[in-house]
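The complex is shown incomplete by one protein chain, all other protein chains being positioned as in the whole.
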Amino acid sequence: MFESKERKLKKIMKDGKAVLLAFDHAIEHGPSIYEGIDISPERIARIAFDGNVDGIILHIGAARRIKKLIGKIPIIIKLTARTSLTSDENQIQQIVTSVKEAKEIGATAIACTIYFGSERESEMLKMFKEIKQETNRFKMPIFGFAYPRGKKLKSKYDADAIRYAARAGAEIGFDVVKTYYTGDKESFSKVVKDCFVPVLVAGGPKISEEKDILKVVEDVMNAGASGVAIGRNVWMRNDEEAVNLLKEIGRIVHK
Amino acid sequence: MFESKERKLKKIMKDGKAVLLAFDHAIEHGPSIYEGIDISPERIARIAFDGNVDGIILHIGAARRIKKLIGKIPIIIKLTARTSLTSDENQIQQIVTSVKEAKEIGATAIACTIYFGSERESEMLKMFKEIKQETNRFKMPIFGFAYPRGKKLKSKYDADAIRYAARAGAEIGFDVVKTYYTGDKESFSKVVKDCFVPVLVAGGPKISEEKDILKVVEDVMNAGASGVAIGRNVWMRNDEEAVNLLKEIGRIVHK
Amino acid sequence: MFESKERKLKKIMKDGKAVLLAFDHAIEHGPSIYEGIDISPERIARIAFDGNVDGIILHIGAARRIKKLIGKIPIIIKLTARTSLTSDENQIQQIVTSVKEAKEIGATAIACTIYFGSERESEMLKMFKEIKQETNRFKMPIFGFAYPRGKKLKSKYDADAIRYAARAGAEIGFDVVKTYYTGDKESFSKVVKDCFVPVLVAGGPKISEEKDILKVVEDVMNAGASGVAIGRNVWMRNDEEAVNLLKEIGRIVHK
Amino acid sequence: MFESKERKLKKIMKDGKAVLLAFDHAIEHGPSIYEGIDISPERIARIAFDGNVDGIILHIGAARRIKKLIGKIPIIIKLTARTSLTSDENQIQQIVTSVKEAKEIGATAIACTIYFGSERESEMLKMFKEIKQETNRFKMPIFGFAYPRGKKLKSKYDADAIRYAARAGAEIGFDVVKTYYTGDKESFSKVVKDCFVPVLVAGGPKISEEKDILKVVEDVMNAGASGVAIGRNVWMRNDEEAVNLLKEIGRIVHK
Partner (left out) sequence: MFESKERKLKKIMKDGKAVLLAFDHAIEHGPSIYEGIDISPERIARIAFDGNVDGIILHIGAARRIKKLIGKIPIIIKLTARTSLTSDENQIQQIVTSVKEAKEIGATAIACTIYFGSERESEMLKMFKEIKQETNRFKMPIFGFAYPRGKKLKSKYDADAIRYAARAGAEIGFDVVKTYYTGDKESFSKVVKDCFVPVLVAGGPKISEEKDILKVVEDVMNAGASGVAIGRNVWMRNDEEAVNLLKEIGRIVHK
């Protein structure tokens, strides 16, 4: 009845690798910190398209604004959300969009976040079960954002915790894991080695120099990553730089 | 099976703009603070009709009282509620009316509130998913009230937080966003610019002078707003003044 | 398929007015405080029948005991419950009986309580949505008990809070509102004026003198009420007095 | 489609009276406190059978062990559970077995506990609604354990609280109420008088002397009870004594 999950995944990761443009920042961090930058879905999608990315991760509302692109470029609908207006201790993302909605708009896959280690972890695991039941029905691949949280973490980029979260995501059924970069190749290669599904690296905080970004991409690919899901570090640049950067990243990832 | 969402939205926002009469105050604030004012649904609806508004926002109970008007004027049923009898920290609205009920009474659209940043934000996001599933089924446009809350806000009219909430609403699937006026044209134009769906401005606290209200309407329209959803500032005046004010507002909004 | 809600309501409020016998006290307050009084459903129902009341409000268990009366006298099944064994801060009633159960036993309407202003208000609003969906299906009128609660109340009989709760009940879809008497005609007339559905007055705490009760009934009717839902002030008297009192009340209410 | 509830109830309470063997202690109190006693379902069932009880109350797992007895002796499946490993303040039982499961194993009735007055009372009321909907479908009688809890209780055997809980259970739809013995005939006769469904008395804490047990049974029957649901006070004795005791109790109850 529906195209297989494997086939859909192949549309995004043709050679098993992918450069994705992440664009859920406006809800996760708010628009004000991107002052002076055009964060319209239309602009971001154009950059993504011109930069030859393998997919765009965005929320349903933003996806509706770029409908004509859907079909030309794979769309990954983010199902869960949280604003950072809420207090920092309140670490939970909830389903705000159903897989059915994602399917109907023409998405190729869905994305969701789980904060492993959060006090509200169990609520998110339960929520993930619901997502999985719906993805099974519609045969949609799951790009899971496996982010560690909780009082036990040494820092947000605690390498052991990232490695744990990535593996936990794979265990419960993420088809592709997106997680933070641990900061060095050695520790990240352990994250990849212990995660038996493809690992994409989140772009992380702002990095000014293009060459520094490319160095990170090179490092994570050498560490065994299957690509990157990059956002602000691309679209905070001007259009031309952004497109070129994406192409450069693509050359490294798909090398 | 059902008339399309776009078509329904067009009934309210014919030229992409709208003046809506908001009438959910009796449940949000209680009747006592409107002492001496006739806050019957019948009166409010008559003012709305005579004032040529593009729609009325009200709860299902009130809507039943003005059944004969339905069909002549678009009705937007508010699905979520909260009284201010509950403590101020308890920032959550819950679904109290289903989309099906709204549909059956002849509503053209539905409305709901999300307090982005509230400690109970995740409950409201989950609730919104339920609303969206039902609106998708019945093809009902969503007028989302995107109101910022939480300990991080500088004030209720914190411009960055309003901008954030409006964008968050657009991202998760509000078809039209209603939010607070930030207080000045410059900051509000940023709210509108970063919100990729039409923005309506809430009437806000009482303003005595008609000319001050019209000034605000003029300012928000210049800032890019798609109209206003005004309530007490209209129906706290006498009938004639109220109708005239609505007409004046309509002239500015639909100019 | 089902008889219309309006028609059912008409069976209880033939002239738009009603005297109801309330009999949910045994679960709300427990039997011990009625020491020495026969609080069997059979006795209460007989008093109600002989006293010509327009309906009896009771729980499903009690209703099963008076099955032969059902059909002769309208039954209003209370769907929500709470005991006062639980701590006073724990202000929530939950659904304990479905509308379907009420329908099957032959009820003409259902009743439910919402404590507007309680910290758990949102749970009750959500619960009410479920009740409403089921009443819509079975076309059952809702007698909503709109009781104010919360830290903001000056007292349990805070006139502004009662006025607020009554209106809130009407807004969300109560077909008939039952609430407390504010204590004086003037403030209660405001409750009625701002509540656009019929208002019934709860009998309230024990009043010794029959004439004092009749005075209250007279006052609330003059204030615009549509009747009373009286309980302990009736059945704490002996059978003859109770029946006579109900008839007296009926004469005032249906005058 | 299903045999009527009344008919099923008659299988257990042929003369309107019943001696039930209660056997949910292993989950409520744990096996260690019954050191040296064979608490296998097989032994308990054999004692019950030989002692001519009218029914056995047990959990689904234990019921599966005595399948060959089902059909010969009515089985009442306990649907709710709680261990006493959890802290004493955490007073809630949750549904752990569905009515459908009970039906499929051949149960004649179901049992469930509600702690009236617990801080989590509302959760249990909601849970009870679910149970009732399922029992209505399968026409299964409900043996409700009405146990008072909460800070307002003078003691676990607070006579007023027991009376309250028993009545509350009857009001919400228990077909038969099981509750604690208040300790004296006079106060217990009030429990029975105000509870309009049959009342069974829980066996309570260990009583050493057989004659003391028989005295209690005699007293509660004189107080109007419809029988007893006895457990440890039976099966903590040796088989012969246990069987004889049950027969003695049966003679008193069915006298």
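Just so it is clear, A, B, C and D label the chains in written order, and each chain counts residues from 1 on its own.
The definition used in the following text is that contacts are C-beta pairs under 8 Å (C-beta built on N, C-alpha and C of every residue); 3 or more make two chains touch, one makes a residue touch a chain.
None of these values were measured; they are calculated from a predicted model.
**Q** Can you work out which residue in A:E89, A:D194 or A:D212 touches the chain that's missing from view?
**A** Final answer for the missing-chain contact: A:D194.
**Q** Give the residue, chosen from A:S4, A:Q133 or A:S208, that touches the chain omitted from the document.
**A** Of the listed residues, the one touching the omitted chain is A:Q133.
**Q** Using the definition of touch stated at the top, determine which of A:P148, A:P198 or A:G250 touches the missing chain.
**A** A:P148
**Q** Identify the residues of subunit D touching the omitted chain, counting contacts across the whole complex.
**A** Within subunit D, the residues that touch the unshown chain are 24, 26-27, 30-32, 39-41, 59-62, 64-65, 81-83, 85-87, 90, 92-98, 100-101, 104, 120.
**Q** Touching the missing chain, which residues of subunit A?
**A** Those residues of subunit A that touch the unshown chain are 116-119, 121-123, 125-126, 128-129, 132-133, 136, 148-153, 160-161, 163-165, 167-174, 190, 194, 196-197.
Going forward, only the chains that are shown with their structure count from here on.
**Q** Since subunit A and subunit D are copies of the same chain sequence, what is the angle of the rotation superposing the Cα atoms of one on the other, rounded to the nearest 5°?
**A** Fitting subunit A to subunit D on C-alpha atoms yields 145 degrees.
**Q** Starting from the mean Cα coordinates of subunit A and subunit B, work out the distance between those two points in Å.
**A** Going by mean C-alpha positions, subunit A sits 34 Å from subunit B.
**Q** How many angstrom lie between the CA centroids of subunit A and subunit C, rounded to a whole number?
**A** 55
**Q** Mind pulling the subunit A residues that touch 2 or more other chains?
**A** As it turns out, subunit A has no residue touching two or more other chains.
**Q** Viewed as a graph of touching chains, is the assembly arranged as a line, ring, star, complete set, or other?
**A** Graph shape, chains as nodes and touching pairs as edges: a line.
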